[in-house]
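With one protein chain removed, the remaining protein chains of the complex are shown where they sit.
Now for subunit A:
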Amino acid sequence: MVLKIFFPQCCNIADSGLLIGHWIPGHNSAVVLAVVHYPFIPGQVKKYLNQMQSQSQVHLTVLGSWSMPKEGKEGMDSFLKDLSTIFPQKCWLQLSREIGKTGFTCQVVQNDGKLLQDRKEKNDDDSSEEDKIIFVHYDQRKVMLSQLHPVQEVSQKSEIEPSELRLVFQTVAQSQPLFFLDKYDDGPLKLTHWQSEGREASIIAELLKQASVPVCIFLTWLLSLWHWFCSFRILHSWPVLFISSKLSTCVQSGYRGVHFKTVFSPQKAATHMDFMRKANIFVSFLVDIALGLLLVSWLYRENRISKLADTLVPVADRVAKELQELLEWLMGAPAGLKMNRALDQVLGRFFLYHIHLWISYIHLMSPFIERILWYVGLSACLGLTFALSILSDIVALLTFHIYCFYVYGARLYCLKIYGLSSLWRLFRGKKWNVLRQRVDSCSYDLDQLFIGTLLFMILLFLLPTTALYYLVFTLLRLVVVLFQGVIHLSVDFINSFPLFAIGLRICRPYRLAEGVKFKVLCQEPGTPLHLMMEINPLKFSSVLQCYRTPTYSGYPKDSWAALSKKLFVGELIYPWKQKTTKTD
């Protein structure tokens, strides 16, 4: 069996003393956590260990002894060997360093008194595989702070047996209380382990931690006030609910509310994932606000708002004019197509009247647009996402005529397609049997056949005209939807991007570990193999995948094929509530 000893780097030059650590259950390996220096009273060591054990839930034991030779301190070896009788263990490690050598030797004493030495020291030739000892050096601070991925929380009992490496990481992370005892502390024991910078360095952080609880409670109260306001019955009536579900600003504010609820919950984040989620949301929120304030500071300088308002009305006018020209082109013989002239004129006039209505509406609004924009621009203080959402809503409102055209065109086209498909069955003397979901033959009456054929012909010859109008307005609508989609995607990006995790990955790569790699430190004859354990940082793609905040599913989930089929049949695409269950 290979005995693995995980040894902290900071203890390399520690004074002689006792090794404190933990035997990994089920694996033949030990994690050294600290060195207790002379002089000590064995009873106090035991008491201290018990105390630590109850705090950290790690089974701490005395693993063995550590001897660092210094001038004038000879003859300690025999004393160290005797210590094993004071702290009875199954295995007793005796680590010793020699001056002038980088590696150190190790002797293992079984509790039956048999000396189980590293064989390499004695005879290199028949070094068997069984009794090798490998030293794995690790950086105690990094291992303590790092989180091994994929994340497996300690509390949840999973079926999979955690690997040895995970156990080592857990042990080091859990024995954090052990590291609080400072070397400046005056106590009965002197320990060597990783030393924190000291709590004094982070007074501000500590103050913030203390202050965060009442702030969180206050904000939660505010949130509950907001929720109480939202739960008014009038806000749950049908039209308000419908409109608010279509306005991206409302959707975004609801989403923000959920975020706040997560961040400002006064409970401490129990698990790593909870903590990361909170931190991600919080950092995203801060960045969002900062970007929004930047936008505001840009927007309200040099009278930009009024310039914007002055350009907005002409742009809307221009769009309407272009639409008018398009309609006039369609009312002629567009692209040499032969359309039904009467229907063409009717449809064209209908749409022209709509545009006329729209233009008068815009002109009615134009004196107020600057003021509206001024107030709306203030919403950017709430964050860039709000500004973008409001922009999306404004675009949706300003292109409402295009949406109307699209709906009319699609409805008309849909009606024609369905009518044609059912009349084509009548034309062939068939019918759709709804009970058996198939086409059956059927004998129709004379009058049914006659009227059906007339309608079929009318629909057939009018189809190209309707289809052309539908096509043009669908293309226009798709352009608007594309623009809104880009805005929604960027809002979604800001909302869900794990900024904190990415920052952590960049500045403290060891905090998010994906695994470890080993480097050979020294391999001298006569000493065991020394390895250096380094932490592999998590890949950026994995960081994104793991810590991405889940977002609302307001996007159509159609595939491209389904979308094109919908477009072909003339069903309304986004935004429209789809009937999910079709009752035939």
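Going forward, contacts are C-beta pairs under 8 Å (C-beta built on N, C-alpha and C of every residue); 3 or more make two chains touch, one makes a residue touch a chain; residues count from 1.
Just so it is clear, contacts and distances are computed from a predicted model.
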Among "Phosphatidylinositol N-acetylglucosaminyltransferase subunit C", "Protein RAE1", "SUMO-activating enzyme subunit" or "Ubiquinone biosynthesis protein", go ahead and choose the protein name stored in UniProt for the chain not displayed. "Phosphatidylinositol N-acetylglucosaminyltransferase subunit C"
For the chain not shown, which residue from A:F450, A:F493 or A:F568 touches it across the whole complex? A:F450
Omitted-chain contact residue, chosen from A:C216, A:I458 or A:V480: A:I458
Out of A:L426, A:L499, A:V516 or A:M533, which touches the unshown chain? A:L426
Those residues of subunit A that touch the unshown chain are 338-342, 426-429, 443-447, 449-454, 456-458, 461-462
